[in-house]
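The structure is given below, and queries will be raised subsequently.
Only one protein chain is missing; all other protein chains are in place.
When the chains are written out, they are named A and B in that same order, and each has its own residue count from 1.
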Amino acid sequence: MAALPSPSDRREAARERVFTAASLVAAVALVATIALFLVQLLVTSRTSWATFGLPFLWHSEWNPVTEKFGALPMIVGTLVTGFGALLISTPFALGIAIFLADYAGKKVAEPIKYLIGLLGGLPSVIFGLWGLFVLVPIVSKFEVWFGKLVGSEALVASGTTGVGLLAAILLLAIMILPFSASLILEALLVVPTELKEGALALGATKWDTIQNVELPYVRKSTVGALVLSLGRALGETMAVTMVIGNGMKMPTTLFDPANTLASAIANQFLEATSPIYVGSLIQLALILFVIAIIINVLARVILRRGIQQ
Amino acid sequence: MTTRKLKNGVMGFLVAASAVMLITVLVVIVWHIFISGVKYLNWDFFTKTPTPMGESGGGVFNAIVGTFLITLVAAAIGTPFGMFAGIYVAEHRGQRFADVVRLCADALQGVPSIVIGIFGYTFLVVRFRSYSALSASVALAFMFVPTTTRVTEEVLNLVPSGLKEAAYALGARRSSVVWNVSIKTAAAGITSGLLTSMARIAGETAPLLFTAFGSRYVEWNMLRPMSALPLQIFVNASSPYPALQQQAWSAAFVLVLLILLLQYGAKHLIARVLRVKA
Partner (left out) sequence: MEEPVIVLETQKINAWFGKDQVLFDVSARIPKNRVTAIMGPSGCGKTTFVRTLNRLHLMTPGARSSGTVLLEGTDTSTMDIVDVRKHIGMVFQRPNPFPTMTVYENVLAGYRLTGQRLSREKADQIVEATLNKVGLWTEVQSKLFKAGTSLSGGQQQRLCIARTIAMEPAVVLFDEPTSALDPKSAAIIEELLSDLKSDYSIVFVTHGLQQAARISDYVAFFMLGELVEFGETKRVFVGPQDKRTEDYLSGKYG
């Protein structure tokens, strides 16, 4: 009964070994990549942290001329644009998700979903292009008008270019909107119809149902979606780079040009000459890397728990 | 009773209003890109290379070639890694290491594109002392792998267990079951995922800034610096010449067309092919 392995048996056994090895190698490579990134970033930025140490994180001077570098202006820029964009876009994301889930008929919902998908897939640099030539002039007009309104010379001055934190926040808000809206919509569509019908049968209005049944049901997923969107916003590079103005100094108002961790690198890396300048920029990348990983993992954990409900 | 009805009406209105506002903005953006982009399009644009700074005319043929090459090579590098990692995670579902792999894929997906670019620079460009399209493809492959892994895993999990059991009962080894049954059954979903990932990396700029670097000439050699549409858009937009800025719009239009082609056109083609085969 136990026959000698035929040629095809041997072939299959060999194929099995190769296949199993390949999938293991790929899996390990994936894990190793994260470690590799961390190590590489640490090593190549050592000219910076060896010189500045931990205080790099809270020094507010970023001066390529005197070669004194501190990450605070960029960290502030990143946080302000990220949270600002989230703040502005969330109500709209919720609004549109609720609209598509509960109000819109199929004929209306399909093209809108298509449009959202289209915009979600638009490359960052194209948003940056639109932002630079369309949004920034509008923002500039607003900023100059506002500065004159409150009688501030400084605001008018920084408003004339239009580039700066405000432009970046608005552009980012538009960019993360399709992303968060579709995630929230996905979550809302999972709400069982029986629950909604049960509430309506008790005499609740449509909005009552939304507020008291649907939204609580998707709370974890929504939070997860928002955290993911924040992560997206924090890591956004090209669009922000093109409208934020490459400010070296700590911004004082929303109209000021500024930099995020990402835009500083994009704007300055190719011109950085000295090792310490390059190292400092790479250290910004390291900080960004760590922040992004933490937020992304956090978001996925929340989302997974939300789905398991 | 009336306050609730009022609230219902008001909230309904707000929701609709936010939707309308949003849609208006989205439509405006898409329309603007379309209009501005089409203005400059002509045959030259697709076939010529850039003219000296400030002069009008010329095109982005070098960027189109670059985008094609860099994207295809990135996908070629990333697909086997992504698929095999996805296969691993699907086959070892529930095991601790598989969870770690999935977590790392998620983490890698969240790494900002500029960080990927910096890594590509320090890891490859510095080592080989030259900007190259290949280093750009490797950088993009890092972005391609996580989504491929996730799609492969998800689609494999959808394959009915009855099919897999039948295959095992016939004496197939695990690798044969995975390849001949699971992957084949899931082929449409996987291909669709691959194309979507390709569309995404085709539009990335940051990873290319310090790796491919850009070039004024049509380049076919992956070991040399190369142009690409997103790079060209960025450079042109940042320049002070209106003619170049206009070209940025047109290049943007071409890029969007390319992405749409990948995402929707190719998907329909693949679906048609696979259905014919069955």
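Basically, a contact is a pair of C-beta atoms (placed from the backbone, for glycine too) under 8 Å apart; a residue touches a chain by one contact, two chains touch by 3 or more.
None of these values were measured; they are calculated from a predicted model.
Only one of the listed residues, B:102, B:173 or B:200, touches the absent chain: B:173. The set of subunit A residues touching the chain not shown comprises 1-3, 5-6, 8-9, 11-12, 15.
Counting the whole complex, the residues of subunit B in touch with the unshown chain are 94, 160, 162-163, 165-173, 176-177, 180-181, 184-185, 187, 277-278.
Simple rule for what comes next: only the chains that are shown with their structure count from here on.
Separating the CA-averaged centres of subunit A and subunit B is a span of 16 Å. Chain contact summary for the complex, subunit B toward subunit A: residues 4-5, 7-8, 11-12, 14-19, 21-23, 25-27, 29-30, 32-33, 80-85, 87-89, 91, 97-98, 100-101, 103-115, 118-119, 121-123, 142, 145-146, 149, 173-176, 178-179, 199-200, 202-206, 209-210, 230, 233-234, 237-238, 245, 248-249, 252, 255-256, 259-260, 263.
Those residues of subunit A that touch subunit B in the shared complex are 12-13, 15-16, 18-20, 22-27, 29-31, 33-34, 37, 40-41, 44, 91-92, 95-96, 98-100, 103-104, 112, 115-116, 118-119, 121-126, 128-130, 132-134, 174, 177-178, 181, 205-208, 210-211, 231, 234-238, 242, 262, 265-266, 269-270, 281-282, 285, 288-289, 292-293, 295-297, 300.
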